[in-house]
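The excerpt is restricted to a subset of chains, each kept in its original location.
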Amino acid sequence: MEWAPIVANVIAGLIAIVLISAVAIVLRKMAHRLITRVVQRASSDRPSLAGRLRGKDVIPLDGLDAIMAERRRQRAETMGSVLKHVASIIVLGTAALTILERLSVPIAPLLTSVGILGVAIGFGAQELVKDFIAGMFMLLEDQYGVGDVIDVGAAVGTVEAVTLRITRLRDIDGRVWYVRNGTIIRVGNESQGWSRAAVDVPVAYTVDVPVVRDLLNKVVEELWQDTDFRDSIIVEEPKVWGIEQISGTAVVFRVSAKTIPSRQAEVARELRVRVKAALDGASIPIASVA
Amino acid sequence: MEWAPIVANVIAGLIAIVLISAVAIVLRKMAHRLITRVVQRASSDRPSLAGRLRGKDVIPLDGLDAIMAERRRQRAETMGSVLKHVASIIVLGTAALTILERLSVPIAPLLTSVGILGVAIGFGAQELVKDFIAGMFMLLEDQYGVGDVIDVGAAVGTVEAVTLRITRLRDIDGRVWYVRNGTIIRVGNESQGWSRAAVDVPVAYTVDVPVVRDLLNKVVEELWQDTDFRDSIIVEEPKVWGIEQISGTAVVFRVSAKTIPSRQAEVARELRVRVKAALDGASIPIASVA
């Protein structure tokens, strides 16, 4: 045997490996930078969208901008982290396979082993990928954030944490819910813009309609004048909507008030107390709807 | 080693790369132009469809044309943007692979890495693609736009935003709903053409049918004469449909009025007040349906 070509070969191999590794590392770095930049732009683009949405907020809430900025930063970080992992796996995996091939190691058996396992796992992992994709878009679209009260079908409550895979809520009974993002097909967010408190007032059929209407109008007028509620909680003069339902025993009026987000229950309770007092004062009993 | 062929090789390679890049850039530009043109034609074709649809609007609404034109422009933009991204990815991806191959870089390992990840993600991303396709057709068919009141099954409310992936609604309680387009299998749009206010009037079984019918006819006649409603809200003379249901305790009449879109609740409330007044005047009580 002649050693010269072998040595040359080995040296060439080593050089190739070093080169490939170097290229891979550089590429990975570049990919990470790119991702950072794209993600940041994406999440600072959105604020404009979120901004427009928030722009409908009827009450300027102090500190909203700071909260939004913080949310934006977190979003960028969360999304960037996953994308960077994916980029690293692709770049380093390709480099590793290229090196193995350069070294004439037969990689077919390896690919076979990995491939069979890969397919088996791939099918099962669909759900996982679905969760991640759903989570990524939820963040991008800023559908909700920590502190919002949301309805995801499976559970209703206050958001405690949002990750790419799950959303964690705490419902009104203190139960903590872990919901996979991919299983959420529609989200109802009660903490954006405004909420409405609607109270149905059924009175006996025999009662005179205009009388009750005036009475209710007076109640909502007083509530609107009450500085405890006006502007700070109720954001628009409440209205009496008229007869929603009519039956042999009752005529149902509806009273409606727009409130700042998530305060509607409180206002509805106050409305019930005041309506009852007013009706009692006029000796008009509330009826049962048959 | 002789340097001549190597240098020739390198130069040939560089020329190839420049050529491929140039072709790719030109192709990409052409594809974008083509998409712009096709999308614009598609969305100005549709208006005719939308136009025909709107042509059924019973009341000419001022400014409808301007709104339609604006919607059309937005639609063209939204759809074009996605198609352009797809075209860019195909053209640039192909160019990159061709260059790598020209440089004798082994691309099999890269394809393997990307392929395995691709399949894994592909399965999970189905939902995403479904959402986008559904969104694209919704836009093309102009099923609804911002401001329409729609029923998507999961939620009912006023559309606040339509993107290719989701539709954002606000329901009557102020809750904001994010619904993925791909999960919407049927949409009910309450803001196209007209709406109907239908009020059921149950009266005691013993009451004379023709008497009640005359009474109700008089009520709807008066409503139709009322200039607050005629033409501006109610678009056709309301009708009494006759006996919808009959039981041992009640005979149920139905009164129906066609209104301009999304105003039916208001008209129904007015109808209930007037019907009650008329029946009270004739001392005919409303019955409870068993």
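For the reader, a short list of remarks on this structure follows.
Residue numbering begins at 1 within each chain, and the chains themselves are lettered A and B in the order written.
Please note the rule applied: a residue touches a chain if its C-beta (ideal position, glycine included) is under 8 Å from a C-beta of that chain, and two chains touch if they have at least 3 such contacts.
All figures in this text were calculated on a predicted structure; none of them were measured in a lab.
Counting all copies of the one sequence in the full complex of this file gives 7, of which 2 are shown in place.
FYI, only the chains that are shown with their structure count from here on.
If you lay the C-alpha trace of chain A over that of chain B, the rotation comes to 50 degrees, to the nearest 5. Centre-to-centre spacing of chain A and chain B amounts to 22 Å, using the average Cα coordinate of each chain. Contact residues on chain B toward chain A in their complex (touch as defined above): 106, 108-110, 112-114, 116-117, 119-121, 123-125, 127-128, 154-155, 160, 163, 165-166, 170-180, 183, 202, 250, 269-270, 272-273, 275-277, 285-289. Of all the residues in chain A, the ones that touch chain B in their complex are 53, 86, 89-90, 93-94, 97-98, 101, 107, 111, 114-115, 118-119, 121-123, 125-130, 132-134, 137, 141, 143, 151, 182, 185-190, 192-196, 198, 205, 209, 241-244, 246-249, 251, 258, 261, 264, 290.
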